[in-house]
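Structure in structure tokens, see below.
A single protein chain has been omitted; all remaining protein chains appear in their positions.
Per-chain numbering from 1; labels A, B and C assigned in written order.
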Amino acid sequence: MTSPLLIRPPTPQDYAAWKPLWDGYNAFYEREGPTALPDAITQATWQRFFDAYEPVHALVAERDGKLVGLTHYLFHRSTTRIEPTCYLQDLFTLQSERGQGVGRKLIEGVYQHAQRVGGHRVYWQTHVTNTAGRTLYDKVAEHSGFIIYATTV
Amino acid sequence: MTSPLLIRPPTPQDYAAWKPLWDGYNAFYEREGPTALPDAITQATWQRFFDAYEPVHALVAERDGKLVGLTHYLFHRSTTRIEPTCYLQDLFTLQSERGQGVGRKLIEGVYQHAQRVGGHRVYWQTHVTNTAGRTLYDKVAEHSGFIIYATTV
Amino acid sequence: MTSPLLIRPPTPQDYAAWKPLWDGYNAFYEREGPTALPDAITQATWQRFFDAYEPVHALVAERDGKLVGLTHYLFHRSTTRIEPTCYLQDLFTLQSERGQGVGRKLIEGVYQHAQRVGGHRVYWQTHVTNTAGRTLYDKVAEHSGFIIYATTV
Partner (left out) sequence: MTSPLLIRPPTPQDYAAWKPLWDGYNAFYEREGPTALPDAITQATWQRFFDAYEPVHALVAERDGKLVGLTHYLFHRSTTRIEPTCYLQDLFTLQSERGQGVGRKLIEGVYQHAQRVGGHRVYWQTHVTNTAGRTLYDKVAEHSGFIIYATTV
């Protein structure tokens, strides 16, 4: 039988438990080894979760006192809305905990926060080839044909 | 011979000239008639362009004293960057002025602003079927396979 | 015997009960009658309390189901701190409820929020002649000689 899953914002004390999940997530996007995310960025991001001025937030999934998943999201303006839009930027579940609804529960935690604060549109990006992720995403949101163009200037 | 194109931020005095372009852009996304964008949103967005606290910006393209195009963009946080990311949300050229580089010049204006303020990633969304737009976008940026999932909560 | 006082953030449903307190506060600063605060500002401020993108917050004091006090505060940057500073801008207690610790409890509610989110400096302005207010302020904070200069440009 599976112990219950707790979805909650991290506290500063969670850093050591959160960091391996963040590293695992970054590795999935090939930000590891020589192309690893600089530590200064990790520190800045972690600090922003606890900075009342920054609309950058996190939730962690805890089971049996152990962190097994994370999501990071932020609110930003939109020219077609008065209220902010919620961009769910990161989502990660520990390999060993997959298929047990951790990702879905984290997404639902973001939905609840967005709803509570009046940011009624929640969106994220994923790669078109991310089949496992998209199986879940097709159940909790919709891909209506929009794609991303990006560049570095 | 074509008169030169001026790319510049709008001033409050440009409202009357900007509004028809904004309406044209919204009509392209079927935000017209019964599904038109509420006027309160247009007012809030216009106000944000001139609000020093809001990282929401606009550029207009002017030819012969007439506005022929617009772009709206904003800066927001990213968990994988210290500096902000630039989201180019809206881009529109008057039907009669297409094919003359107006869209490209507006995108380059955004690139220059982002570069100047240290927001080195610029991105936007477009619909996968927007062939005309994508012909230009493929020249000035890259679609590397990322797609959007969204929902209303 | 006095019923217990509840300090909590307002919900959108509190508008009708909050508005007379806000009007009473503004009247104290002679923003009434011909010099009343424009309603558009009241609407914008109320909306900001529920906008996840705005670091603008409120607390109300409730006794026996009735709102008897309010405080509005916001977080902003400081050049001498990494974390934000908390500016407590408005504080008001219903005339009939004064002298019962409402103002103090509201200030303490702000302190708790600031502490929780890492904004360790809380400050406010008051007029040098506000004797009643300063009796309380001298107990919960300190005036170390700093004064305000302001202008309209």
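The rule is simple: a contact is a pair of C-beta atoms (placed from the backbone, for glycine too) under 8 Å apart; a residue touches a chain by one contact, two chains touch by 3 or more.
None of these values were measured; they are calculated from a predicted model.
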Sort by label and list the shown chains the missing chain touches.
-> B, C
Per the definition of touch given earlier, which of B:Leu6, B:Val117 or B:Val140 contacts the omitted chain?
-> B:Val117
Positions on chain B contacted by the hidden chain, ascending = 47, 50-53, 55, 75-77, 82-84, 86, 113-114, 117-119
Identify the residues of chain C touching the omitted chain, counting contacts across the whole complex.
-> 26, 31, 37, 40-41, 44-45, 48, 54-56, 72, 74, 76-82, 87, 89-90, 111, 114-115, 120-129, 137, 140-153
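In this text, only the chains that are shown with their structure count from here on.
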Fitting the CA atoms of chain A to chain C, what rotation angle results, rounded to the nearest 5 degrees?
-> 180
Averaged over CA atoms, how far is the centre of chain B from the centre of chain C? Could you give it in whole Å?
-> 38
Between chain A and chain B, what's the gap in Å when you average each chain's C-alpha atoms?
-> 27
Residues of chain C that touch two or more other chains: which are they?
-> none
